[in-house]
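For this depiction, one protein chain was excluded, whereas all remaining protein chains were kept in their positions.
Entry: subunit A
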């Protein structure tokens, strides 16, 4: 099932506009609010063999998708289409954060970011080899997690004092016990097989105030994918993700000791809720030095992540100037205090 969003004004294809947050028509400039968009204008076409190929309603061309795609553009006429059957039932996202950064803004921001690369090769900084920039809704699972934590530890308090000719070190040992509830809300974990987990972890955080109930028109004009892993399959990953957060929280409840050693840390993590959400990401593909580099930009905040190429000569320059500068500084201070030149 292929869904097109037709302009009620002129009949052209409408796309989601990141600036206004509405559906906008490129031809006549007409805008439609997503909440009030009349279903009459949604044209749907059912295919006989839905799983395999779709026909564009506009031009009749075959819309080629891979099995995970839920929104794309017709490669012939460019109309944004949404594959609604892949977004219904179990695959229906609960929430979505719409793009707030347009393609032009994303490109501009990326170029600016490249220019600031202190360790990237000169040729890379001009950002003139950007092969492709794609707006994509990446599937994430968000978890609400309740943790019941039971901690047993030994804490020491050390006090030193002198009496007569002796210095006394007094160490008091305490048995520390804590029973803590720690809850986390909406911890995101990317559920797409194609996306690099490390990249997606770094692209956080998103501003959850902009989290909207999912409606298919948000996807018009962008690429979107469906999840490859269920929330249960990714449960271990989210647990690993909050492990460090919990250690910090636990440590913050045991204060006033010189040292703390943990005997036991029992953590029971319970999933209170999980939501299937789509989060906006600009994917930038950059050909440099016959290698493709992939960058991801948070489609809401503009944060850019991804490993740019490293210029060894620049790194060496930075290193030698920092190390050389510090050495000269040390030497100058030492000589002021009476040290020798060598």
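Throughout what follows, a contact is a pair of C-beta atoms (placed from the backbone, for glycine too) under 8 Å apart; a residue touches a chain by one contact, two chains touch by 3 or more; residues count from 1.
The criterion applied here is as follows: contacts and distances are computed from a predicted model.
The chain not displayed here is annotated in its UniProt record as "TPM domain-containing protein", chosen from "L-cystine ABC transporter ATP-binding protein YecC", "TPM domain-containing protein", "Molybdopterin synthase sulfur carrier subunit" or "Na+/H+ antiporter subunit C". Looking at A:12, A:125 or A:176, the residue that reaches the missing chain in the full complex is A:176.
Of the candidate positions A:118, A:194 or A:270, contact with the unshown chain belongs to A:118.
Within the full complex, the residue among A:19, A:92 or A:323 touching the omitted chain is A:323. Panel shows subunit A; residues 117-120, 144, 146, 154-155, 162, 165-187, 201-205, 242, 244-246, 248-249, 253, 303-308, 310, 315, 318-320, 322-327, 330-331, 334, 337-340, 342 of it touch the chain omitted from the view.
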